[in-house]
Each structure stands twice: as structure tokens, then as C-alpha cells.
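In what follows, a structure is listed as C-alpha cells, so that the remarks can point back to it.
Complex shown without one protein chain; remaining protein chains in place.
Now for chain A:
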Amino acid sequence: MAIMLEARQLGTTIRGRNVLNDLTFSFQKGYTYGIIGPNGVGKSTLLKLLSGVLPPSQGDIFLEGRSIAAYSRKEAARKLAVLQQGVLPPIGFTVREVIEMGRFPYQNWFGNEAVDCSPIINQAIAAMGLEKLEQRKMAELSGGERQRVALAKVIVQQAEVILLDEPTTYLDIGYQIQLLDTVKSWQREQGITVVSVLHDLNLAALYCDEVLVLHRGRIAALGKPQHIYTTELIREVYGAEASIMNHPLTGAPQILLAPNVRINNGELE
């Protein structure tokens, strides 16, 4: 098995405060990884470090065995794409033009490519079901539609590693499942590596091969969800009581929160 993305003694300091400390882990090619942890623990910071946009204070990141700092920015963008948190702004460009911007790492200084990229773009538009919208302006689209454009833009980047920063945050549950299903089937088809910051531990268990749990700037656990999801871990990391059950269809561990105040048959116990 080949290692796609690796962190060694990774650490970073933001405004004098140590946010992440001594993280060492490696992600294998062709798998889906989830990064979870409480708010403010540095999940998004870790993703910025992994993408090479934010240089680490300590340690290093290796993309296919080579330090990410050694890649030119465009070279790195051909290997690694990021789906950012939040939606694309409502600008005057059309859907197709925005998706084409995903080809930026392959373009020359004037925005032209050596090879015609329209088949790649058409494919991404079809995969995201955006055919009817492709000539519409971004400003005319709903938030969910713009999210699909953002994903199409990431697809045309043709990277081998995809980083997703809380991709489901602003979506209704129907769209959440739709988006993660799309990413999963695309990942299986192309054999790419997906690393996703997720808020929802249950979604992480459903879609990720392995999950990395961050707590106080360090790795609290890393492994298959069925191995690491324990009531002790939830208590330690989130300070919450929970029961863990297996999903009736997939067998993945699902967390049921246990309230301190219980309501049974409408009566407080």
C-alpha cells in the first residue's frame, strides 16, 4: 500500500498559541479519512497545513513522499484539491466559467490550456447534474446549487488527493448524503484519496475508512471507526455521555447521545 499523505511531528502556532502539537500520521492512497474533534480544536487548521497553503511551525508534510513545500503551488494544486467550507460567492461569472477556473493549475498565464479541456468540464457538469444551469450566473443560484458547482470545480482539478473542509455544514441532510455519496463513488471510481473534516461523528463513521480524532491539539485516536468509537473516547473528547450502536444496514458504529435529564413517556424521571 502506498502512502499518499504523511505528517511528521507536525505542529503550528497561531498568534503565539500552540494549536496543533506533534502530529504524526499517514494516509494511504485510495482511502477515505475523516478528521473529527470538538469546535476550535484545529481541524480546519490541520486541513490548511495538509493543503500546503499554511506553512507549519514545526514538522513537515509529505505528498507522495516529497515535502509539500518543495512543490510549486500550481504543481501541488494538480495533485491536491480542496473543497472549502462555505459556498462560492454570488459573482457574475457563469457556472461553466467558474468550473473552468478549476483548470487554473493547468493553464498558462493567459488562462489557456495546451489540450482542450471541454470534455473534462462537460463530464463534471453531468456528474453534478448542472447541465441546465451551466450558462446561468452564479449570482442566480441557490446555496445548494453553488455547492454543487464548487464540487464540480474540484472534480475538474483532477487531483489525486481531495481535502474537504466540513462539506456538509450548510446543507440540509438530504444534500449532505447526496454530496458524500457523490464523493464516495467518485473516490471508488478514480482511486483517489479523500480527507474530510466532519462535524458529525455518525456521518464520519458511515463514509470514512479511518477516522482521526483531534483533542487539545493532539491525536486522541486514529483508526477504523468500529475500533476507536468508544463511550470513553466520547466522554474524554466531547465531555458527553453516549451509547454506541451498530447501524442496521452497514454495521458502522453510530453514536446516540444520552441526555442527563431523561424524558420517558412525557414524564420527567
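The rule is short, and it goes like this: a residue touches a chain if its C-beta (ideal position, glycine included) is under 8 Å from a C-beta of that chain, and two chains touch if they have at least 3 such contacts; residues count from 1.
Quick note on the criterion: contacts and distances are computed from a predicted model.
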item	value
Undisplayed chain, where the name is taken from the UniProt record, one of "histidine kinase", "Iron complex transport system permease protein", "Xanthine dehydrogenase family protein subunit M" or "Acyl carrier protein"	"Iron complex transport system permease protein"
Which of A:49, A:68, A:88 or A:180 contacts the chain that the document leaves out	A:88
Touching residue (missing chain; options A:17, A:73 or A:132)	A:73
Residue ranges of chain A at the interface with the undisplayed chain	51, 53, 72-78, 81-82, 84, 88-89, 91-93, 97-98, 101-102, 104-105, 107, 109-111, 157
